[in-house]
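With one protein chain held back, the other chains of the complex are shown just where they sit.
For reference, chains read A and B in written order, and residue numbers begin at 1 within each chain.
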Amino acid sequence: MKRSDGRKPEELRPLEITAGVLENATGSARVRMGRTIAVAGVFGPREMFPRRLQDFNRATVQCRYSMAPFSTDERARPGPSRRSKEISLVVRKALEPLIFLDEFPKAAIDIYIDIIQADAGTRTAAINAASVALADAGVPMRGLVSAVAAGKIDGKYVVDLAGKEEDASDCDLPVAYIPSQGKISLLQMDGNLAKEDVKALIKIATTACEDIEKKQRDALRKRWIK
Amino acid sequence: MSEDKLLKNTRDFVAPGDKLVESMEFLPGKNCFREGNGVFAKRLGLVSVQGRVLSVIPLNGVYMPNRDDMVIGEVTDVQSNGWVIDIQCPYQAYLPLSGVRGYIDSNKTDISKIYGVGDVIYGKIKMVNSMMSVHISMFDRICRKFSGGRVIRVNPAKVPRIIGKSGSMIDMIKSRTGCYVVVGQNGTIWLEGDKESFVIDVIRYIEENSASEGLTNKIEEILKRGVVHEKK
Partner (left out) sequence: MKILQQSIVSLAAKGMRLDGRKLDQIRDIVIEASPIEKAEGSAIVKLGRTKVIAGVKIGVGQPFSDRPGSGVLMTGAEFSPISSPDFEPGPPRDNSIELARVVDRGIRESQAIDLDKLCIEPGEKVWMVFVDINILDNFGNLIDAAALASAVALSRAVFPKYEDGAVIFTEKTKKKLPVACLPIACTSFKVGERLLLDATREEEEAAGARITVTTRDDGNVAAIQKGGEEGITPAEIEHALDMAVEKGKEIRKLVKQA
């Protein structure tokens, strides 16, 4: 089976990862999955404001996912929406279990992700970029997290849905996976699937995440070793 | 204990989650953690193997205060009993009146005349408690307030490279350029002299190339030449 863009079912879109793309941020990364482009910047650990929100035992992770108005086919309204707030939350939840938060009591770790082009899979691109940005910032972590969405088109399981494929798929199932730990830190699903389908999709998504993780590590090496 | 079990060796680049060894014979040192029988890297950096202890020398990261560190900070507030100091870390530092030499009667003295907002000082970290309260003192003779000169910020993880083994690198820079240079362990550097801009270029060069071998020789060449990059 060939997909609309000629890919094999388990094949990712062209994936480009670059670490250290911003200079004000402590750590940063740009991830391009097909036409989707996410830029992530990490600040901190730094002082947490307002102070009344400080957690005395651990660092607080704050995450903001935002889409640029020009990133979509039809102009997106600037500013936060219900959708961007939910994605900010799930991205944060996908990253939090990685970080040794108790090493930084009271502090804040701020993760900002700007989607500058959106063509499906923005939350998974956001997670991939943020994971590299956190590591690039020197934040102590248990591993890297990698993310990809899986779907089912014409009875076939496919990964990394492109914009045109989202409507053709029976479902959208984004997965964030920490390969070095064998753990899943984000799982969402919209659609209509048999239990067996869900199992199979998680399998191909986590396999694809292992490939993504290799590229994330390569990007970090390239940034720091000349 | 056999070295060949190691999956990563000294100076190898690692990122978080990279496995260094699968063996209980090795212990996780700085910036490493154990999971099951394995020892893993916690941070981005270069591996260091010392006997049975595996650690990672970080390549990036924010400064975390430690007792006895010498730091450079900016006064951000003057309170009735001391000063709030920004030392470029997740926690504000506090310099109490008792951390300054000599007796000061806070009822009779305008202490902002001693250190005012915006002043840059070189102090020693006296205490860090579990609630991350950080206290600074100016008791040491080398502690001072800077006037004039320039202040730059570098990646705190690169400070050991900039200082060099027992100060060799920074001493070489100072003696060859005639600049005064004070390096805070928090990654803030103060300098003053005719060749300020050149010294900053040299420091930035060390920061960029800290992971490369033969750095000391390279810096010696640069100092001799008087410019960081040869003109093409």
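Quick note on the criterion: contacts are C-beta pairs under 8 Å (C-beta built on N, C-alpha and C of every residue); 3 or more make two chains touch, one makes a residue touch a chain.
What you see is a predicted model, and the numbers here were worked out from it, not measured in a lab.
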Selected from B:Val120, B:Val183, B:Val199 or B:Leu223 as touching the chain missing from the view: B:Val120
Residue numbers in chain A that touch the chain omitted from display: 22-25, 28, 35, 37, 39-41, 43, 46, 64, 66, 68-75, 78, 110, 112-114, 116-119
Chain B residues that touch the omitted chain in the full complex: 74, 117-120, 146-151, 197
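One rule holds in what follows: only the chains that are shown with their structure count from here on.
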Chain A to chain B touching residues, read off their complex: 26-27, 44-48, 56, 59, 98, 100, 104-108, 135-144, 178-181, 216-217, 220-221, 224-226
Chain A-touching residues of chain B, taken from the complex the two chains share: 13, 15-19, 31, 33, 35, 40, 42-45, 58-62, 64, 90-92, 130-132, 157, 209, 211-212
